[in-house]
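Reviewing the structure listed below.
For this depiction, one protein chain was excluded, whereas all remaining protein chains were kept in their positions.
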Amino acid sequence: MSEALWALGRGTGVVALVMFTVTIVLGILGRSGRSVAGLGRFGVTEVHRTAALTGTTLVAVHVTSLFFDPYAQLRLVDVVFPFLGAYRPLWLGLGTLAVDLLLVVVTVSLLREKVGPRVFRTVHWATYALWPIALAHAVGNGTDRTSSWLLALAAACAGAVVVAVGWRLSPSYGERGWSRTPRRLPSWPSP
Amino acid sequence: MSRGARRLHVDWTRCDGHGSCAELLPELLALDDWGFPVSRTGERDPEVPAVLERHARRAQKACPLLALRLIPAVTRAP
Partner (left out) sequence: MALTLTTQRLLAGLDHGPAPRLTAGGLVDLVEASGLTGRGGGGFPTARKIRSIGRRPVVVGNAMESEYLSRKDAVLLRTAPGLVLDGLEILASALRARRVLLAVGHRIDPGPVREEVAVRRSPVEVRHLAGGFVAGQESALVNRLDGRPGLPGDPLVPVRERGVDGRPTLVVNAETLAQLALLARYGADWFRSVGTSEDPGTFLVSLTGSTRDVVPHPGVVEVPRGTSLRDVLNGAGTPVQRVRAVLVGGYHGTWLPMAALDAPLSRGGLAPYGATPGAGVLHVLDRRACPLRTSADVASYLARESAGQCGPCLNGLPRMADTLARLAVPGADPRLSAEVERLQALARGRGACAHPDGTAHFVASSMRVFAGHVEAHLRGECHALGGAA
């Protein structure tokens, strides 16, 4: 039973990492305003959201199955408060931190119409911290001598994100692909 | 005017010409030279026919800047 829970925990963790990688890459692609064949712009947004929610669900299963697996030695406090864990506390703590950030980002995103675009956008920036923390947790907690495949997968995910972020920072990223004058944005939200 | 009819309202203080709306609601919206939505009906806030209501809602949810709202078609005059 413990082995099954451990496998479920690791499996969901790995797929969640892939989901969040897809999420962040599509988020950057979406912000660029570029259309993707077969998806359009709206499709990029919708798949971005689906991947995020799928990853979140997988993380919930990941945490729950490991919580009930005696081998993982997870206490309830470890689910919310980082760096207090028994098994590889540093890497586990990063996982806890990632879950905390994920909870905030997902909650605010689901409530975006209520909180308004400024709060939504500001909280969303936290995803640039969330993803590397999740990656570090995956590599630190999930790998040992027998998991070179996980390292390779993590490297592929990291590569994709590095390329996307590099593009995000480059000048050609531009005004959602249009040749136009950038808008002057109010530094306060409109009511 | 039918009860419950809606209009699509663009909050121009938020719109950044992303363009998902025009993809999802091409019957009512086109994009101008700079990527910003233009109403095809000539109305400022185009009325959404019942058959397009579902698509209009999808367009509203798809806007990454929360710039779209579905408002009642009949508003009180001052």
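Residue numbering begins at 1 within each chain, and the chains themselves are lettered A and B in the order written.
Keep this in mind: contacts are C-beta pairs under 8 Å (C-beta built on N, C-alpha and C of every residue); 3 or more make two chains touch, one makes a residue touch a chain.
In this text, all values refer to a predicted model and were calculated from it rather than measured experimentally.
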Positions on chain B contacted by the hidden chain, ascending: 9-17, 32-36, 38-39, 43-44, 69, 71, 78
Interface with the unshown chain - residue positions in chain A: 180-181, 183-188, 190-191
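Methods note: only the chains that are shown with their structure count from here on.
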For chain A and chain B, what's the span in angstrom between their mean Cα positions? 31
Listed in rising order, the residues of chain B that touch chain A in the complex are 11, 13-14, 16-20, 23-24, 34-35, 58-59, 62, 64-66
In the complex, chain A residues that touch chain B: 30-31, 33, 35, 40-42, 45-46, 112-113, 116-117, 120, 175-180, 183, 186, 190
